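With one protein chain withheld, the remaining protein chains of the complex are depicted in position.
Let's turn to chain A:
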């Protein structure tokens, strides 16, 4: 394909051209209902739905109400009682031990999730857990039995004179509830997802423009296609910034997310991520003849990434055989990078962060080069 030769000393006002192209892009985006729906409305709705479904308890963090029965107070039971009351996840109903009948009644009426019956004497080694049969498989019952199990193990170790790891265990529970709030996790995941989708779906414009002959039309004018591409990119970045701000505001104001932003890290992660996903979209556009074909490819990729990249749930909760797949997807690192920069306030000089940025850059660079190559090859082959 013939490229416009260097023009013979005639100046074109590049700034004016950029401004007009940018304004046109801006108007096109604002007037495109699809852009509003998929770029703004859809991520907001998705986030709200996920937040409402999965973080219902998160206001009070995870807490379960239990009854404690101390049939005959003794040193062992008293020690355990004080430690159970100290566990932040357990809320002891009425604040003190009650009679066994009372506790059984509460469990039956589901007023408490479980009743813990402490050992009757210093020698007795059994702790009994009363759980309502109907709730046996419920999350709260499972959690209580799990926590209690750990607790007893610790107590046993202590009784055997082993060095207590009690405090350590206790710390990990609290740090989880304070910092890795699901709201923060989901918010940053959703921001990553919507920017990624913006990039992957957004380049459908290019397919549409090619199909309508608009690219050809522009090439018949002395318009600088480089400036056209740049104005398009700036428009997309601006749109993504709007997405970040809007989703963050909803997350913080409506769902009480806690953000501790490191602006420098955020800017780097944002730019690399947004550009990489735009490159991915550009690659899709290079081999899609119709907008439908493009949307199909973009949908498959976005769906795969949505569930494999730890957007909604931590990757660690997924089956082990899936995890290697997650570890090569760019969205995994984009979501992680946004978490690091928006929730953990991580500085830029972190090895893990740079590894993620590296993976994203690799994706961006490879897909951009492949896309350019395909565009060029097609231009030579079809030439129409």
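FYI, contacts are C-beta pairs under 8 Å (C-beta built on N, C-alpha and C of every residue); 3 or more make two chains touch, one makes a residue touch a chain; residues count from 1.
Throughout what follows, contacts and distances are computed from a predicted model.
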item	value
Omitted chain (choose from "Sarcosine oxidase subunit alpha", "Energy-coupling factor transporter transmembrane protein EcfT", "ABC-2 type transport system ATP-binding protein" or "NADH-quinone oxidoreductase subunit B") - UniProt protein name	"ABC-2 type transport system ATP-binding protein"
Selected residue (touches chain absent from view) among A:45, A:214 or A:300	A:214
Contact partner of the left-out chain, one of A:21, A:247 or A:315	A:21
Contacts of chain A with the absent chain, listed as residue ranges	1-8, 10-13, 16-17, 19-21, 23-24, 27-28, 31-32, 212-214, 216-217, 219-223, 382-384
